[in-house]
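Only one protein chain is missing from this complex, and each of the others stays in its spot.
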Amino acid sequence: MALDKIGIAKRIAQELRDGWYVNLGIGIPTLVANYVPEGLNVEFQSENGVLGMGPFPFEGEEDADLINAGKQTITVKPGAAFFDSATSFAMIRGKHVQLTVLGAMEVSENGDIANWKIPGKMVKGMGGAMDLVASAENIIVAMMHSNKAGESKLLKTCTLPLTGVACVKKVVTELAVLEIQHGAFHLLERAPGVSVEEIMAKTEGTLVIPPSVPEMTL
Amino acid sequence: MALDKIGIAKRIAQELRDGWYVNLGIGIPTLVANYVPEGLNVEFQSENGVLGMGPFPFEGEEDADLINAGKQTITVKPGAAFFDSATSFAMIRGKHVQLTVLGAMEVSENGDIANWKIPGKMVKGMGGAMDLVASAENIIVAMMHSNKAGESKLLKTCTLPLTGVACVKKVVTELAVLEIQHGAFHLLERAPGVSVEEIMAKTEGTLVIPPSVPEMTL
Amino acid sequence: MNKVQPSIENALAGIKDGMTLMIGGFGLCGIPENAIKELVKMGVRELTCISNNAGVDNYGLGLLLQQQQIKKMISSYVGENDAFERQMLSGELEVDLIPQGSLAERCRAGGAGIPAFFTPAGFGTEVAEGKEVRIFNGKPHILEEALTADFAIVKAWKGDTEGNLVYKATAMNFNPMMAMAGKITIAEVEELVPAGTLDPNFIHTPGIFVQRIFQGAVFEKRIEQRTVRTR
Partner (left out) sequence: MNKVQPSIENALAGIKDGMTLMIGGFGLCGIPENAIKELVKMGVRELTCISNNAGVDNYGLGLLLQQQQIKKMISSYVGENDAFERQMLSGELEVDLIPQGSLAERCRAGGAGIPAFFTPAGFGTEVAEGKEVRIFNGKPHILEEALTADFAIVKAWKGDTEGNLVYKATAMNFNPMMAMAGKITIAEVEELVPAGTLDPNFIHTPGIFVQRIFQGAVFEKRIEQRTVRTR
């Protein structure tokens, strides 16, 4: 059965390592924070200027001066730090953040990503996404395998304006975990009960399938 | 009579304007802080990371963590701020400091300055001088008119390795106040009792002398 | 030389049609809300606004957009504003979209006398069009130039009479760099205190960057995305 959004977030949470600093994008990526494996010390950075984000505030305890990059009210944990936007992107550009998780509209087999603009539609802007994908050593895309029209989002070549070039290392969808290497999507895991055939059918880009593809354990 | 170091400092202090931020170099320039005209609010910046320097501390109140760029123990006034070296030179390079006063070994008639290196002698380094002279809108050099060998320090062309190019606006020596404009030293004022002839004799670079040269009032 | 302004009118005096303004804030967090309302009152037009976002329909820079006072926005994300969308699609509003980190660094560069720097952000995208590309450490980077403004308007938590500022939590965001990059920087603060009140060890924006300061009359501090958990 295909994963829901929480399933995708749970699977990505398995990629976290102790001591990492992690930047989570808006949407599914934000959910990853809820599933940090027991015993791991992971700090979440938000590019608007905070390190050490905690859970959402209790009702009545919201502080307009304390938000994340999605403009949501948040809290911080002991040992947090606030800083300006230049310092925040110094952390990102300078590779001090070990993992970036973000959503995408398209990913290509060489790791290009498009997630900020659809020609002819209202352009909202790239926010911090271009800085994040240009700099992060380790980028995981969290997205659905297909778009609303049923077309694959894992492509030979992106059709939309790019956010970054040859930067995505891993994609986690409701169907599969795929690693991008040498110009192809390498199928690492499939969602419980999802067939290799379904993943093949829904992946337009070059797909490398090993003899045996294990199911995810969540 | 030629000025002493205090006289030079007093004359330079007359150039201060209300609300200015000022960086004073080591030596005579440091003395300028003692002669700020009554009623002027002037803040002193030191490039090692302090704004709002006050007088030297009373004996027993020295703090090893609180020094100026000359490594002297200092104090700060109410409203002071400490910051890192990158921010300090952002202030300097970004032209937020209105006046820089520093010493020199040579100044040329087009405003070049040499004050950091004598070939064949031990090189101590330029410290912040190159940043200061490259950026300041308003640079006053405080120095003696001649060196110890009796040679003029106001030259057609500097002979020593340069610190900066075409940057000095004004020179105050024990004999005179000179403005640098259009490739010449323009004599503005002479020290009390010093003759124009003496200044002419001790200035190697092109000297422009107006019909009447007032004496400084200190 | 007194940086403290007797009124908001004095604080914003000299802002004229056609000028370039930097406005601090991220979303509605840390915006100079009193000054923005005053700009509406002043009716200055044809403004170029450098601000990470463009406010929402009825608050922040959205108020200036409603009155069509803005000619050009330089931002990284402008997704929360209908007036913006209408004016952009109709061609009334020019928009220059810049990656957020490049925007922050370009403002800092403008304030720090760094005219240009290389960054990897945007290489291979339309952001890089027309820009010099150079390889450093095997990786392509693009050359980005500094931004400055006729006036920078920032918002701080506390400020003193010398212009020293401190910000609270994530309301800091773009304010410190913009304070550096304004030819004239105006600080709107929640609390104006005498010099010597703030600890000199913990000043976010040293007063040298601030030419005018005033205490804002009312801080609504709207929240865009109120998210809470249950007890």
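Per-chain residue numbering starts at 1, and chain names A, B and C are given in the order in which the chains are listed.
In the analysis below, a contact is a pair of C-beta atoms (placed from the backbone, for glycine too) under 8 Å apart; a residue touches a chain by one contact, two chains touch by 3 or more.
Since this is a predicted model, take the numbers as computed values, not measurements.
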{"item": "Chain not shown: contacting residue from A:Ala90, A:Leu160 or A:Ile209", "value": "A:Ala90"}
{"item": "Absent chain, residues of chain C that touch it", "value": "105, 109, 112-120, 134, 136-137, 141, 145, 166-169, 200-202"}
{"item": "Chain B, residues in touch with the chain not shown (by the definition above)", "value": "46-50, 55-59, 61-74, 82-86, 88-89, 92-93, 112, 122-131, 134-135, 161-166"}
{"item": "Residues belonging to chain A that touch the chain removed from view", "value": "18-19, 21, 41, 43, 45, 51-52, 76-83, 86-87, 89-97, 135"}
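Note that only the chains that are shown with their structure count from here on.
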{"item": "Pair with more cross-chain C-beta pairs in contact, given B-C and A-C", "value": "A-C"}
{"item": "Chain whose Cα centroid lies at the greatest distance from that of chain A", "value": "B"}
{"item": "Chain closest to the assembly centre - both centres taken as Cα means", "value": "C"}
{"item": "Geometric centre distance via CA averages, chain B-chain A, whole Å", "value": "55"}
{"item": "Whole-Å gap between the CA centroids of chain B and chain C", "value": "36"}
{"item": "Junction residues of chain A - those touching two or more other chains", "value": "none"}
{"item": "Residues within chain C bordering two or more other chains", "value": "108"}
